[in-house]
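I'd like to ask you about the structure that follows.
All protein chains but one are shown at their positions in the complex.
So, chain A:
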Amino acid sequence: MTAPTSSRPRRSEDPAVRSFLRLVSPRSVTAAPGEGGPAPLLVAAVDDLPELPGDAFVAALSRETSAGARVLAYHGRRDDDRGVVLTAALVRSRGLAVMRGRARHDRPLPSVRGPLGAHERLLERTYGLQLAGPPPRRLDDDILDPRDMWFWPAAKGPTAQGRRAEPGQLVDRGPLRLYCRGDRVRAVELRALPERDVEAVLCTRPLGHLPALIETLRGEGSVARAWAHALAIEGLAGGPFDLACAVHRGVGLELERVACHLAGQARLARAIGFGVGAAEHERLHAVVRDLLMRLCGSRHGHGHVRPGGVREPIGAARLADVRATLADFRDAFAGCSADMMGLRSVLDRLDGVGAIARRDAHDLGLVGPPARACGLPHDLRRDLPGELYRRHALDVFVEYDGDCLARASIRAREIEAAVAWILACVAEAVGARPTALAGLAPRHLAIAAVEGARGPIVHLLETDRDGRLLDYRAQDPGMFAWPGLAAALRGGSLTDLQVCGHSFDLSLAHDGRGAR
């Protein structure tokens, strides 16, 4: 069952919120000009942020998550021999908030796990931080028994006895290691693969090079990443807010969302053998990518967003092109989606496959469409609407079954909603112009968040006392999707591997490495 939730954020006046906000500088929460309200950008002076000791920081973070705050980013920066500076960005009903702490190398940092598990694993891997507390709960332990391991050496090659790799075997696909008995997946391990730390390179490059570099970072979603980068840079430089510019960027973002969802639907249709639906989704995917190319020169939206404004303004010809193309697209997609989501064989194949309960989704820290398919209404366009989405609200859809069918249904509805949103407000994008930006404010922290096709994309920038970039963290939602896929596969059939992977918009041909 699907129900659009209100796009208006809930207001909360509970004391926990107020006590938390007291920890934060009064200059820390920056709202968009206008009536104020939750904005997807936070700029704070570093000197105004209290730096809590590691234990107190984790205790406060734990209290906030228990009280309902959602952690968007939990990041560390190595600070010579004095330890690691911890920064957490949280979404509360009042907007973005930030906490700072310091972990020391000689003392273990308490762990919170749960929704923060993915962040903490990254902190452990990246900075070698010791996290105290119970080890992460291995969901495999209760169902893995020695029989599952009997034959796995045979999977490497037949021995002299001609032992076969069944009924128990080990299957490696991408970063997943599946322990199977027959075709049943008994346990799943998510392997940490080597990553490239390109974010360290970002701080060494001139500011003008960064947009092009950001657009080619890991994961799909160049427009979303470039927008988050531009928001943060404009926040640090004190750039003015321009609604036409925001609508221009929003049009690119929604086109990118439509394209990513269409590609995912096509791959899902092909994985279940529904070739007719796959071909039509692929055709529509090309239509949307080509429209994005006519707007900015790139099928992936490179160059659509630049700090300070836009580079290719939308004029009358482009406006007419967008309207005509999307009007045709809307009719074609309605038929195509009805064919796919209304077909009994498709529903039977997807229903109940790779289901994740709402509570598990919360504990795993799922984001984006997979989270909304489990009943978690997490969407930054609703939680942190800013000026743009407050004027042009966008419905957020949730499903409650958490299976592949729910994930496919969410994507189909989001495509329709995105096209309707573009058609409703694209006229306001006309007239967006670039503006010159001043230098970055020294010793400031900026956190910008944009809801991409696969979830929130969060960029965290910090400047030093000369106004140069000291730290850059570009967080991709893919880091939350892989644990979700592992949980969805556990206990299911090995034949559902491709279907589940495509329902999370993850490619198993890929080994899970990004450019990081």
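The rule is simple: contacts are C-beta pairs under 8 Å (C-beta built on N, C-alpha and C of every residue); 3 or more make two chains touch, one makes a residue touch a chain; residues count from 1.
In this text, contacts and distances are computed from a predicted model.
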Candidate names "Transport permease protein", "Menaquinol:cytochrome c reductase cytochrome b subunit", "Hydrogenase" or "Extracellular solute-binding protein"; UniProt protein name, chain not shown: "Hydrogenase"
Absent-chain contact - pick from A:Met293, A:Met341 or A:Ala393: A:Met293
Touch with the omitted chain, as defined above, among A:Arg77, A:Arg177 or A:Arg311: A:Arg311
Given A:Ala212, A:Ala324 or A:Ala438, the one touching the chain that is not displayed: A:Ala212
In chain A, positions touching the absent partner: 194, 196, 198, 201, 205-206, 208-213, 215-220, 222, 263, 266, 276-280, 282-283, 285-287, 289-290, 293-295, 297-300, 302-303, 311, 332, 335, 339, 342-343, 345, 507, 509-511, 513-515
